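Of the protein chains in this complex, all but one are displayed in their positions.
This part shows chain A:
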Amino acid sequence: MSNKPRSTQRREFLRKSLVVVPAIGLLGPASLSQARSASIAFTEAAYTPRYFTAPEWQFLQAAVDRLIPSNEDGPGALESGVAEFIDREMETAYGHGGLWYMQGPFTPEAPPTLGYQLRFTPRELYRAAIAAVDGWCKKQHNMVFASLAQEMRDEVLHQLEKGQIVLEAVPSQIFFAQLLQNTKEGYFADPMYGGNKQMGSWKMIGFPGARADFADWAEQPGKVYPIGPVSIRGDKS
């Protein structure tokens, strides 16, 4: 990797982030509930959302934190930057629905096997669904989703996943599937998209990232590949 200004900036950024991230990592799973507001504060300081409003941003962070929680196994979605990833995706052609066929007529009642049939682009889907879920949580629990205790948040997510919460704006299963898919994307995609900070998820599972050269290792059955991950911008670990 050459010493281009960009990579220097990147390393500088990562170094600064490193100061904060282990502080969360040190807390055991039991204390995570209390740590939640602290970790959200960290992410907010590091990144200012461009698409999501403040309440939406709170929702998003509180949700991804439960979908992939932080614990001794490895980094969670929150400190991996998954919320940042999703926010950034909303500003791409993908977020604007530019990769999808979005002409009507729309027939959301079509069988689910025929695929997505809503008129919402991803960014519209998030906007409509987050408001609806927060509205539902306020009615049921007098609190928005992000203010619920983690067990309650898990419960709401489970209900969304199974379609047990009826939202007027969107079928809850479709929103949940979108959220989970984007969460896993942000967790495992190259760090240049804002998630997978320090390639934490890659290190956890043993994926070497953009190394992309294994000719000398194909015939070494039974041995775990020994070299750590590299990112597209050349960060190594």
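Everything that follows uses one rule, which is that a residue touches a chain if its C-beta (ideal position, glycine included) is under 8 Å from a C-beta of that chain, and two chains touch if they have at least 3 such contacts; residues count from 1.
Operating definition for what follows: contacts and distances are computed from a predicted model.
Think of the chain that is not pictured: of "MoxR family ATPase", "Serine protease", "GMC family oxidoreductase" or "Transketolase C-terminal domain-containing protein", UniProt labels it "GMC family oxidoreductase".
For the chain missing from the display, the contacting residue among A:A46, A:A131, A:M152 or A:A189 is A:A189, taking the whole complex into account.
Mapped onto chain A, the interface with the missing chain covers residues 29, 66-69, 71, 73-74, 94, 97-103, 105, 107, 110-117, 154, 157, 161, 180, 183-185, 188-190, 193, 201-202, 204-215, 217-219, 221-225, 230, 232, 234.
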